[in-house]
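The chains shown are only part of the set, and none of them has been moved.
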C-alpha cells in the first residue's frame, strides 16, 4: 500500500472515529475506545445470550460456554473463561473492570515445559455478587449470593453467601 | 455481507494496519494496539482539555468530568471516572497502565439486587503522584502531592503528601 493511500485512509478513519466519539460523548458523557465506538454494550451481551439488562464492553474476552443472568454489569478488559466446561454468573452482579474469571489454568503445563496438560474446573458466581476491579477468580471456585470481593483480590477458594473477602489469596473478613 | 467481500475488506484492513504499525515502530520503537495506531496520545489528552504535555493511550475509559494537569502520563487500560461529580489529577503524575480511579461504586447496588442506589464521592490526586500499575483508587480518596502508590494496591483511604503506600488495602510504609 502506498504511503499516500495509507495517509488518505488514516485521515478518513480518524475523522470517522472522531465523529463517533462526539456522539458517544454527547449521549453518555464518556470516552470509550474504538471497539466500543463501533458496538453497543447491550448488544454485545445479547449476542452471547446473556440476560436482559446485562451489558458488556467490547474488549471482553469470552472463551467457551459462559452463562450470565440479568442486570449484570461487565466492565472493560474482563475475561470470562468458560473453556473448562462451564462458567455461570448470576443476576445483578458487578464484574468490575479488569476482572478475570477462569475455568482453566496452565501452571503445571508451563512449569513442565508442556509435558503436563492444561487443568480445568467449572466456576460459579451467584446473584448480587460484587467483584472489585482487577480481581482474579481461579478455576473451580464458587462465590455465594450477595458476596463482596475486594479490588485486586485473588480468589482461590469458595466464598460463602453474604461474605466479604479480599486479599491474595482472598480471605473472609468482618464487614 | 458475502464471504468474498469480508475477505477483501479483511485483507485491506490488515494491510492498512500493518502499514500503520510499521510507522509507529519506526517512529517510537513500540508496538501499539489498533486504537493507538489510529490516534495520537497527545491529541487524545488534548481532546479532553487535559494540560499541556499530558498524554493518554486510546483505550482509556473516561467517565463524566475529569480534570488533569500538565505533563501527566496516562497509560493503556486506565479508567478515569468522573461520574461522581469530580475527579481531579495534578501535574507530573504517573497514572500507570491498568490504574483505575473512581468517584462511584456499585457495592450496595449489586448486593441489594438493584434496590440500593449507586454511591458517589469526589476524588483528588495531587501533583507529582506516582500510582503503580494495576492499582485501584476508591471513590472519595485524596492522595497528596509527591505520594507513591505501589503496584497492585487498593487505596480506600486518604494518603498524605510525600507518603509511600501499598497493599490491599493500602497502608503507609517507610520509604
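The first chain written gets the first letter, and so on, giving A and B; residue counts start at 1 in each chain.
We adopt the following convention: a contact is a pair of C-beta atoms (placed from the backbone, for glycine too) under 8 Å apart; a residue touches a chain by one contact, two chains touch by 3 or more.
Just so you know, these numbers come straight off a predicted model, no measurement behind them.
Counting all copies of the one sequence in the full complex of this file gives 3, of which 2 are shown in place.
Quick note on the criterion: only the chains that are shown with their structure count from here on.
Chain geometry summary: the mean Cα position of chain A and that of chain B are 17 Å apart. For chain A in complex with chain B, the residues that touch the partner chain are 1, 6, 9-10, 13-14, 17, 21, 29-35, 59, 71, 73, 76-77, 91-94, 97-98, 127-130, 132-134, 146-148, 150-153, 166-168. The residues of chain B lying in touch with chain A in their complex are 15-16, 19-20, 23, 34-35, 38-39, 47-48, 58-64, 77, 79, 83, 98, 100, 106-107, 109-114, 134-136, 138, 152-154, 168-169.
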